[in-house]
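One structure, as structure tokens, below. Some questions next.
One protein chain omitted, others in place.
What follows is subunit A.
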Amino acid sequence: MSQQYYLLRNREVPNIDEMPVYLAHGGYQALRKALNDFKPEELVDMVKKSGLRGRGGAGFPTGMKWGFLPNDGRKRYLVVNSDEAEPGTFKDREIIEHNPHQLIEGIIISSYATKAREAFIYCRGEFLFGSEQLKRAVREAYEQGFLGENILGSGFSLDLEVYRGAGAYICGEESALLESLEGKRGNPRLKPPFPAVAGLYGGPTVINNVETIANVPVIVTKGADWYTSMGTAKSPGLKIFSVSGRVQRPGNYEIPLATPLRTLIEDYAGGMLPGRQLKAVIPGGSSVPLMTPDKLDTPLDYESILQAGSMLGSGGCIVLDDHVCIVGATARLVRFYREESCGKCTPCREGTYWMTDVLDRLEHGLGTPEDLDTLADVADNIGGKCFCPLGDASLGVLVSALKYFREEFEAHVAQHACPMGERLYDTINN
């Protein structure tokens, strides 16, 4: 499908990860424009007007978040969340590996807008190549005078540091990320206070996702009105959806919000594998409820997906077909939360353990009719009762699977076996 790219510009410009190529294609022009033509407050207003919402999962309006910083003269920090570890999500990886300068340009503009003097990119430890790309791009930006003292003669100064995590999904949660960045275990903090008031080293801190910040140079270049001309009034602009699972063309797709889910799966991702039927979609990363095929015409915007019983989340869209066992898929996802629970609070630490146990039992044909009630009961003791949102996140797929595919769970019990042969994977010929 022919398409114009604004975020994944690497798709049409080879080697745009290199400074000379990025510059030759208009790179850092948005930074010049921001520094020359706008006061910081005007940029915050522009981002507010654009309606840009956080692309890390929660969809919180970015301009509004920037506006929460208290005006008390304390040193401010900007932190970019590049911990991307929500199963099914891989958009930030493409940006940092293949278009890192757009992120860095966005960081400098966003720091100028929020009056941050120091910025950090918290990069997932497993992204070794991504962190190398970021470090190189940061070095190039210093060499060009886009970072450091008195950037482009504007009087604005900024330092930017790339920080590598070391393997922990919970460090994507913003307060756990800050703990980790301070050299501690990645346990979430009690909120409030929110990072805007007491964040990194106790100072006022803006935390945004990679994709969120990569949108900022585009908005500065094209204007807020252009941005709101796409999507809906409440969900304007562009979003990258990561499609994976049983489709012909897994990959990242940059599309206007409110594009129908059907278009994403059938047109962009090439549709289902030959002879296969869609069974369910997890539209926003592993933490959100399943959607069934009757919801395929749902527009992919925050409000419409919520109305359809799920959430847009990170835009990590996992597609399951009729050859996939729902119990097995659910067990796999819940197991992830068991592995990644930080252990700080009991309902999450113990609950994800029990749910995994019961789900594995069911999948292997060793379940009893009471197990379904046990699952519901444990879920009930996690929901709304955990210290941070990871606990609730472990329930999204499970609770929806029990609701939409209950007979499949029951069949595992009745037949003392997985009716599909415990299948998550089969080649197309067998």
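To be clear about the criterion, a residue touches a chain if its C-beta (ideal position, glycine included) is under 8 Å from a C-beta of that chain, and two chains touch if they have at least 3 such contacts; residues count from 1.
In this section, contacts and distances are computed from a predicted model.
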UniProt lists the protein of the undisplayed chain, choosing from "ABC transporter ATP-binding protein", "NADH-quinone oxidoreductase subunit NuoE", "Cytochrome b" or "Cell division protein FtsX", as "NADH-quinone oxidoreductase subunit NuoE"
Which residue, A:118, A:174, A:211 or A:254, contacts the hidden chain when the whole complex is considered? A:118
If I consider the whole complex, including the chain that's not displayed, which of A:50, A:180 or A:235 touches that chain? A:180
Of A:62, A:110, A:252 or A:298, the residue that touches the missing chain is A:252
Of A:50, A:242, A:356 or A:400, the residue in touch with the unshown chain: A:242
Sites on subunit A contacted by the missing partner chain, in the whole complex: 84-90, 92-93, 97-98, 118, 124-129, 161, 163-169, 180-186, 201, 242-246, 250-252, 286, 316, 318, 320, 324, 329, 332-333, 336, 339-340, 342, 424-425, 427
